[in-house]
Every structure is written in C-alpha cells, then in structure tokens.
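All protein chains but one are shown in place.
A and B are the chain letters, set down in written order, and residue numbers restart from 1 in every chain.
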Amino acid sequence: MNKNSSNIMALAPNTSKKRETVCIFGTGDFGRALGHKLIQSGYPVVFGSRSTQTSSLIPKDAEVLSHAEAAQKAAIIIIAIQRQHYNFLTPLAEILHGKVLVDISNNLKINQYPESNAEYLAQLVPGAKVVKAFNTVSAWALQSGTLDASRQVFVCGDDMEAKQMVMDTVRALGLTPLDQGSLLAAQEIENYPLQLFPMWKFPMLLSLGLIAFFFFYCLIRDVIYPYVYENKDYSFFIAISITNRICPILALILLALVYLPGVFAAIIQLYRGTKYRRFPDWLDKWMLCRKQLGLVALAFASLHVLYTLVIPIRSFVRWRISSQIVSQALNNKTEPLDTTNAWLSDSYLALGILGFFLFVLLGITSLPSVSNNVNWREFRFVQSKLGYLTLVLCTAHTMVYGGKWFLSPSSYRWYLPSAYMLSLIIPCTVLVVKFVLIFPCLDKPLTRIRQGWERNPQYSE
Amino acid sequence: MNKNSSNIMALAPNTSKKRETVCIFGTGDFGRALGHKLIQSGYPVVFGSRSTQTSSLIPKDAEVLSHAEAAQKAAIIIIAIQRQHYNFLTPLAEILHGKVLVDISNNLKINQYPESNAEYLAQLVPGAKVVKAFNTVSAWALQSGTLDASRQVFVCGDDMEAKQMVMDTVRALGLTPLDQGSLLAAQEIENYPLQLFPMWKFPMLLSLGLIAFFFFYCLIRDVIYPYVYENKDYSFFIAISITNRICPILALILLALVYLPGVFAAIIQLYRGTKYRRFPDWLDKWMLCRKQLGLVALAFASLHVLYTLVIPIRSFVRWRISSQIVSQALNNKTEPLDTTNAWLSDSYLALGILGFFLFVLLGITSLPSVSNNVNWREFRFVQSKLGYLTLVLCTAHTMVYGGKWFLSPSSYRWYLPSAYMLSLIIPCTVLVVKFVLIFPCLDKPLTRIRQGWERNPQYSE
Partner (left out) sequence: MNKNSSNIMALAPNTSKKRETVCIFGTGDFGRALGHKLIQSGYPVVFGSRSTQTSSLIPKDAEVLSHAEAAQKAAIIIIAIQRQHYNFLTPLAEILHGKVLVDISNNLKINQYPESNAEYLAQLVPGAKVVKAFNTVSAWALQSGTLDASRQVFVCGDDMEAKQMVMDTVRALGLTPLDQGSLLAAQEIENYPLQLFPMWKFPMLLSLGLIAFFFFYCLIRDVIYPYVYENKDYSFFIAISITNRICPILALILLALVYLPGVFAAIIQLYRGTKYRRFPDWLDKWMLCRKQLGLVALAFASLHVLYTLVIPIRSFVRWRISSQIVSQALNNKTEPLDTTNAWLSDSYLALGILGFFLFVLLGITSLPSVSNNVNWREFRFVQSKLGYLTLVLCTAHTMVYGGKWFLSPSSYRWYLPSAYMLSLIIPCTVLVVKFVLIFPCLDKPLTRIRQGWERNPQYSE
C-alpha cells in the first residue's frame, strides 16, 4: 500500500545550495520537529542548547552548540523555549543584536500574561527583530506530515524585512504564511490556538437556554397534563415526540434570529439617516455570528427531518394506527377521504421539504471552498434572497401544521398555547417588518443611505 | 466573547519601515475603506481630492492633498472614482506619466461601455501603466474583515512590473492576487462581479421548461383524467404526488444529459478520425456546463428522496391504507404474501437508494476543496466510472418501478403513457450508445484518436 503522498514525498538532506543556516534554541519536542522539517527542506540547522552533547533524538545532520556559538552561525534564531525561561536570553543580548528572533511559544490560558510572549521577548532583547510565527502548528503534525488541520502560519512582527525572511522560510516548509501586521497582533495570534469555537459560544448558549425552556414547556403540556387529567403515562414522549417538537421550534427561531439584526440595522440607519455611525456593540456582535446561528438552525432542522421521517417506524405510532383501524373495522365503518385534510397535510409537508431543501443549499454555500468561488453579488443573492425565501417557507410550514386548529381555543392546556405557536412570534415579526421595509417609500431612502447619502451631513463630523 | 480571529488580529499603524506610499484618488466609500486597510498593513497613504479639507471619515493617519500633489508622492495611484469623472485626469497626464494607475471601478451592467474602464483609462493617460485590480472586493468586506466571499483579486495589465507591484500590495493586504494577463482581460474582470451564476443559467432554464411540461402532463393524467371519468377530486396531488413524479423524472433526464455530450463527442471524433478539430460551439458550451447540470439533477434527486420518505406520513396515504385494511377485515379475507411483488418493490427501492448514494458521492467530489485533492486519474474515475454506474442504477430503478405494468397498455390514459416512461428515453439512448462504444472495434480507434493519432493527417493542416 502506498502512503499518503503529502507526507511521503522524499525531501533530501545535503542538497541545498543557497539556503541559510537556521538556529534553534531549545531541543524540546517542537524544536526537534521543526529542526527535522527544516533539514528536510534544505536548511542547515544549528541547535543552541545548555548541554551540547547530541542526543539520539536530535536530527543527525544538525549541529548542537552552546547558545552563543549557535546564535552566531545564523541570521534567524527560533526560540523553542517556554516563556518562563526567556530571561536566560538577557546575557546574550549583544550576540542577538540585529538577529531575527522567532517566537513560537504558546500559553496555557487565553490572555495569561499582560503582554504577549513575543512582546515580552522584544522587551528582553531590544536589539533583536522579533517575529511571531509557527505557534499554530503542532509538533506532531510537522513530524508526521498529516497536516489535516490548518497549514496556515500566522506571522507578525515590526520589522518588514525580518518578517519577510520568516515568511519565506514558512513557505519553503510547505506551509502558508499569513501576515498579521505588527507585533501588536502577537497577543491575538497566541490566543488563537487556545480558542475553542469562540464564534459558536453565543449560538450554543442561546440554543441550550431555548432547549431547556421548550423542553419543560412541552413536558408540562404533553406529559404532565395527560398524566394529571387522563392518568396516562406518556413519559416515552421524551425520546422522540418532545425532541421533535423542540427541534423545529429552535430551527425556526434561530433562523429568524439570523435575519432580525439586519432588520434592526435597517431601522437604525433609516432613523439616523446615515450609515456612517457605528451600530451598538450588541448589534455588531450579533451580526458577526449570523453564519453560526444559521448553521445551528440548520442542524436542528436536519434533526427535525430525521425525527419526522422515523415516525412511521415508531412502535407507539404503529400501535396507535393499528388500534384506530381495528376499532374502525369493529365498528363496521369506513371513513370517506377528507380532501381539505389531504390538502393541508400535503401542503404542510411540501412546504417543509422545500424549506429544508433551500436551508441545506444555504448551508452548502457557506462552506469556505464554495463561498470562495462566488462573487459578492452571488453571495448576497444566496444569503439574502434565498435566505428570506427559506424563512417564508419554514414559517408557512409551521402555520399550515396548525391547520384547522391554528389559534383554536381547544388547543390550550392550562392556558398554555401549543409550543409551535410561540415559535412563530419572532419569524412573523421579522417577515412583517421586512415586508414593510420593501415598500418604495422606505426602500428608496435606505438604498440611498447605504450608497453613502446622509440626511443630516453634520452627523458625520 | 472573542471575535472572529480574521478581523481582529491587530494591524499596527506607523510600524512599517519599507513600504512605499500609496496614493488614492477619491475619498468615497471604497477609497476610504482601501485607505484604512492599506494603513493597517503599514503603507503610508495619501488621498488626492478636490477639496483638501480632512473629513472625520478619512483615516487619521492619511494626508489629504490636491490630486497633483498627492500623485507626486507615490508610485502607485489607485483611482477610486467613477468612470464618468475620469476625464479630470487628462490635465494631470504629465504628472501621471510613468505612474502605476490602478483601476478599481465597476459598471452597473455587463458590457455597459464598448471598452473596459481600465482600457478607457489607459487611453486617457497614455503615459501611465494601467493595472486593473480590486474591483471584485467589497468596501464593506474590506472594512469589517468578514471576507466570507472571495478573497481573490483579479489583476491584469500590460506592464509586467506594474502588475507585479500591484500584486505585491494585494498580497500584503491579506488578499490573493490572480494574474489574468494583459489589459484585454479587463472587460471580463469588470463583468465578473455583475454575473449572477452565468454557468447555471442554461441548466436552470432547461429545468424550468421540463418542469412546466411534465407538470401539465401529470396534471392531465393524474388529476383531470380521474376528474372527468371518475369525478374524483385529486387536486391535492399537486402538492406532493405530482411534484414527486416531476423530481425523479428531471433528475434522470438531467443526469443523462450530463453524459450525452461525451457520447456525441466520441461519435464526432470517430467520424472525423481526429481530435484536432474543434467541436461545434453548442457541444463545447454543453460540455462546459455538465457539472452544473449534474448538480441540478442531484438537487431534484434529493427532493425526490425527501418526497418519497414522507409518503407514509401523508394523511391521504394513511386514509387509503386504513380503508384497504378495513375493507379486507370486513370481507373476512387475508391476502397471502406476493413474493414477486416483494422482490420488485424491494429491488426498486434498493436500486434507488444505491443510485442516490453514488449520486451524492459524485456531488461531494465536485466540491472545490475535495476535487483539488485528487489527481486526474482519480477525478476521471469518479466522474466517469461512478457517474455511469449512477446512471445505470437510476435507469434500472425507474424501469423496475414500472414493474409488471411496464409497457402494459392498461397504463395509458388518453393515449398518454406514464410520465416516467418518457423520462427513460434519453438515459436508455445514452447507455445503449455508450455500451456500443465500449466494444473493442470502436474503443481502440477512439483511444488512439484521443492519444493524438489521426486517420487522415491532412485534416490537421
């Protein structure tokens, strides 16, 4: 069996003719892995270490010298040492003067220190040109070559030339350097590998809150109410029936919440008469996590589809249908076809299918490799036009679901309306306001404002 | 909550040591956004404007000068002005001589002017080196940093050196420059952001036509016919039954149309005995939109799957089944299991599932990020071998669907055969011709022709 091409392609030692020596301070895991990779890519490598005796783990073709000796041999020095030990560099300040120091360190917590490790390094060795890089790459991935996660290396630094040298090295290793600007960016770059889906936190917390609320709401209406009044044990509804009530409700609410901030923004811009004032902070943050909100909504919609399609296989449903039929047969009566009912049931299902289909299309378009291949006009067409169509279809699906009993008083239990009715509040609001905003008397000034026109130009001072 | 890393990474002003001043003509939305971004990336920025008084909207660190003064300070001048006002540049021709003028303008319509804006600019200022760039980037995206859509910047220009300078600037802003050749490409580049899925137009129009045809066809057979002869109101069939008849038909026809041009091409090459003559234009165009045809077919197939899985939940289907059972019970009769029927029903479903599964695989492989990771042999294996297997499975699925009644005269209504039978015409033709082409007596010469062999070499003159 052939191995993965990307990690096999032979990389030869000793063949480089022009590459400059790179020095690595520290012979730990990451230092060694980086050394290996550099040698494979044709760079002569010198390790700077306290103990200069070569261990079997250090790449064969690398020299191991004292820190001072090693530093003198190279223009680029990679500091593969933990921040706590940086102060050993202070006595070397003179040798390091003018050298490019590459800080590759990470912290254990977000914002662990007041300043970033790279800035701290720059303070310790003021004469050196500090560049932050490589901290997002894993030692294991470097060695094994299975760079499944990011090949991107964020690079920042105050000296353009030093940064360029480091970026060339990154590129020579087969990785993708991304210039992030000056050393001020180091804090963000150091926090990056510690993040765990920061943009997903708000949608997730919101979903959890809504799930908890609607779970107890449905539990009361669908399990406790029949237990109290009819003494029936429907506790097994928790597994599927109630879940399949929560999922579509959350999908619809979250989808509406994707389009709500846009409506707010339009109202604010209309009210202010200019687009040149910043939105309130909460609105800005909300707008930035719309994609995540939409994807969580899509996840709930997908679950809803699966839970719905599984209905006819449920043993409870089979039992209910067969006992209905048996009682019909015993009572010797055949029901005629209720055409209205057939219409309602079929159009309810058709609306749901079309809504879900468009929703999945939206999801596919938000894949990075797809959205990179469309222009802005196409992106906006999909995310705005198709998005609103999806919202309309899903809202209609929910309304027709209620069918004849929609808003009928008999569906109240303990004065609580059906859960799906609560889920309609936000989507209907969004759709009504959006509908109003489409009217030319509002749409025209809004378009002009968005093209840069200002009602009271003094605002822009 | 942390914000999106890509738009947060601090970018420092005033830290650049080597970057050259960039001049921007025009202080409109896009000019300011680009200026901001340039300053963040370490470029000194000078605005050239009619009124040199600084507005609060212009980035703080930028100077605002008259056009002439600003132009003298920089080698690169970005023209952030609409085409109608370009003529103000004529008096500046002397100052602009030898400068790199970057045309970033867009039009409102495709091919609005006889020549592209960039070429017009080059005519107005003959001494300058005009480069087209940045027109596909949105001002809003530049400012907010949420480059969800393309980071690609198409660049073209006649002067290699000027183009290289602009491409370096693009890269420094974190965007991806794509060299599109000489200034002749400007027209295409200016049309690009105005396009709305141009490659999808033909598949979409074709689908709409086919939908309309098959909708009325099915309406006549399934709703009007029973209404006329049996006086039954099946109008609710429109919502699901008829849709679920149209979707699979379109999926099958469109899938066959993906492979039909390949068959045509093979026949033409065999007939001509050479591969060095161009195909007719319609065939070329058809071959270029095969991917889109296939994806539209996949969309219809997915809808068909959803519509089919929803069948047992439909209230009409439940009513029909329960009335059948009740009548059985009342008649005191139990039907035995019809094994042939079970075989037909099960193999029909199994063929459909396998066909759909392979179809989805084909769809996944056509995602840009997946197809970029396979070599040509693998790509051709999936798109050709697996593609034909999909077509075979789906055609067989449709044939077995007919089951015992396939081609039986009783299924004709008003002399109209079932709609699914019409859908089999093209796929069967494609499969039969392809089957013939596989025979060695045709496959061998075809392979040789495709490797460059010519039957009558004089053709190639």
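Throughout what follows, a contact is a pair of C-beta atoms (placed from the backbone, for glycine too) under 8 Å apart; a residue touches a chain by one contact, two chains touch by 3 or more.
Only a predicted model underlies this, so the values are computations on that prediction, with no experimental measurement involved.
Enquirer: Which listed residue (B:87, B:328, B:384 or B:408) would be found touching the missing chain in the intact complex?
Expert: B:328
Enquirer: Of the residues A:73, A:151, A:285 or A:380, I need the one that contacts the missing chain.
Expert: A:151
Enquirer: In the full complex, which of A:164, A:302 or A:339 touches the chain missing from this view?
Expert: The single option touching the absent chain is A:302.
Enquirer: From the listed residues A:236, A:282, A:412 or A:453, report the one that touches the chain absent from this view.
Expert: Among A:236, A:282, A:412 or A:453, only A:236 touches the chain that is not shown.
Enquirer: If you put the missing chain back, which residues of chain A would it touch?
Expert: The missing chain touches chain A at positions 1-5, 7-12, 15-19, 28-29, 40-42, 55-57, 136, 138, 141, 144, 146, 148-152, 172, 174, 192-197, 233, 235-236, 239-241, 243, 299, 302-303, 306-307, 309-310, 312-316, 318-320, 322-323, 325-327, 329-330, 367-369, 372.
Enquirer: What chain B residues would touch the chain not displayed?
Expert: Chain B touches the missing chain through residues 110, 154, 156, 158-161, 178-185, 187-189, 191-192, 195, 198-199, 201-202, 276, 285, 288, 291, 305, 308-309, 311-312, 321, 324-326, 328-329, 332, 334-335, 337-339, 341-347, 349-350, 353-354, 356-357, 360-361, 366-379, 381, 451-452, 460-461.
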